[in-house]
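Note that this complex is displayed minus one protein chain, with the remaining chains in position.
Residue numbering begins at 1 within each chain, and the chains themselves are lettered A, B and C in the order written.
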């Protein structure tokens, strides 16, 4: 099967859906002739022109508010925000408006608004270009929060986002954008709320989020050679969150570790731990543990940057500690 | 001892500190002659005039950004934001700037910025005036998050906020503003990161947040008459969070319930549950449970509004269920 | 632009419907029938009426905390507005919204907001949809002087301008934002001038003169539908009641003289007098309308008061589309 990068797969999803549905348009800084800061729209401006590939001034609040109104009036905006750090300026629009309008209108208005762009610590991007910030979107009712970790999932989940009528926060980790995976030519969709079992195992369950999936898988390869069998789960969407799959795995393994680059307090690992404790307590043979990035603004200098992201040594240690409990 | 309302106690703290420190000024819509939407500044304009009681246009992002610059240059701004829902428009300033500047400057700049105002569901305020939104401030490194639940704590915590050099999010639940408590005339401070044991007990621990403290205490009074002894903990500050006090209590009781009006996913209850599971697993005789408000935008109509906030019946049931495990 | 007698009377009737609804709501608030906030539109009726007379149900109105008048003028029946403020399931937002969250997409009332600012951006988005799908629809934002200092104003006006979007920005300058005077909030209270610096067509309008508003809105809407881009109406007006029911109507910020002077310029009585003096309508025409509207409001009030509350079991419905 052919291989595509994460970015190319997501772009293919966008291109297919734009060809199919004339009400889809993309908004963002440089999404026109330039083809997007991360090549998210390369080649599309030539096909669809400025009304559907809309370059904007630097007004994240403004264009997200505008797209809110557009989504309420029959079109399907895709906001290409470059870095999630930038849309913090639009949190008022997102939380007070986007997330609430379907509810406040008793379902008479829809909100088919997709926001997509990069997250994550990578390449000395420093503190204003390294955020992830998904816990706050998970905390608030009204968002679908999608964190694909490979090209195959990126395409299938993006297609689902573009067909739905709900606001979707589609987050693309910078460290994954150029990674390739097999992507079939045939159309496919991946539903929201279905975790992937990235690796089967029996002795412990590790839920890995975003860029941590690959790193955890590598660590588990190393452990396999020692006869240690770990199950790795990639939730793929954080809202909805596929707790049943995690519970099932913990039922089998009795042990759970959550590995997440982002901050621990009130993070996604806390939510998973709380739910598994409440619903799977009797399955637990050891305390659930979390391994998170260091709770600090992201520093620039490479040795500092490396020090805040969970690394393979720490992952291995955390798994060994968990097994030793 | 004299009794003061929550609002009066916090106002007294502000008045004392403004008298002492000429670099403190208050900014917000109606904080001048009008004395604040919630009477937070009544009487102060007459004493200190417009430079220190500064009425503003409706520019939450603007005045928070402005106060950021002021805090970096030797003054101590207090932002009186009325409803926390409004400062979502300033999340970019808060997360990207306020929370990060001490770190990015390696401690050479301070950020003595206090943001205070109302939270919570109460009185059919509807979805744009009922938010609490503290989990996102807890998730991000760089904030002190304070949730006082009575007049005594409000004064002592507000004084601490005004003396410190860190950004403080000081959240005042609307349902508590008029509640009275004894407040000594003598000056006192309550340090951040010290939970209060609101009620001692032996059979289970309930951590209650914000407006839930009083409701939980009432429920526990009722249970006491049946010989059921519950320990109730009021964390008072959510960042820093006093986990040792909670662990100690769970060590004694073996059971934990967290009651919080705000949304469960990635909420403060999740964080407490995750930490207690990780560190106090062996003390647990039953799964930790959470009781949260319904995961939905806040509706207006009183019967709907009542249906989203944990009520006494639900609290009683949750405690009984916990004991029955 | 010449209006027929029927059109003239329809404007009068619409203003009166708003006035009577608001008066009824103010009374209901005092009587404890409204559990939450209530910001009345009394004194400003000419603006919503003059603008919405130029719109169809396809056109999308976005409004703010003082939105009852906009909802009514856009075609939401008074009973639905009242029931909403009473928290009943028959309200236009099914009781979920109250005064500051009125939704009725069926008639193009796309929502009022308890947050000041967003309506400006959302109306711009409705303009974008219209241009993209070529529907001819117009997006309309109603907002106050207080909103004009907000970043949403700057960003929204600029986007509408550079993309020639069919949007009408209706700036209702009632001189105060709660108790903060507009002359304190800005050094430049002339929003028509300000709008022109964005390259936006603008009219300065007497907001208490329904014909002036109607005329300016007509031109703006025609331009918008013709692809000539956005228009801002800078309407000077005054709210003659308190910012919000239960607050003092003068407060620390207004004088009795100022209030009286504006009451003397009441948009409804002055319009009625004008129509009579110009011979367009007779007193008896108005009496009939007054009676009809009076009956409608009474009936709406009874309907609202007797409507059931929403079922708490439905509280978490419609967060998502499915």
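One rule holds in what follows: a contact is a pair of C-beta atoms (placed from the backbone, for glycine too) under 8 Å apart; a residue touches a chain by one contact, two chains touch by 3 or more.
Keep in mind that what you see is a predicted model, and the values were worked out from it rather than measured.
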*Among the chains included here, which ones are touched by the excluded chain in the whole complex?*
A, B, C
*Looking at B:142, B:156, B:210 or B:254, which residue reaches the missing chain?*
B:142
*Selected from C:136, C:199 or C:312 as touching the chain missing from the view*: C:199
*Residue of B:6, B:25, B:81 or B:281 in touch with the missing chain, whole complex considered*: B:25
_Counting contacts across the full complex, list the positions on subunit A that touch the omitted chain._
29-30, 33-34, 37, 55-59, 61-62, 85-86, 89, 123-129, 294-297, 299-304, 306-308
*asked:* Residue by residue, what part of subunit C touches the chain that was omitted?
replied: 149-155, 158, 161-162, 184-188, 193-194, 197-199
*For subunit B, which residues touch the unseen chain?*
22-23, 25, 51-52, 54, 56-57, 59, 61-75, 77, 92-93, 96-97, 101-111, 141-142, 144, 164-166
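As a working rule, only the chains that are shown with their structure count from here on.
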*Roughly how far is subunit A from subunit C, going centre to centre by Cα mean, in whole Å?*
41
*Cα-centroid distance, subunit A relative to subunit B, in whole angstrom*: 30
*Which subunit B residues reach two or more other chains?*
61, 85-86, 89, 127-128, 295-297
*asked:* For subunit C, give me the residues that contact two or more of the other chains.
replied: 93, 96-97, 101, 113-115, 117, 151, 319
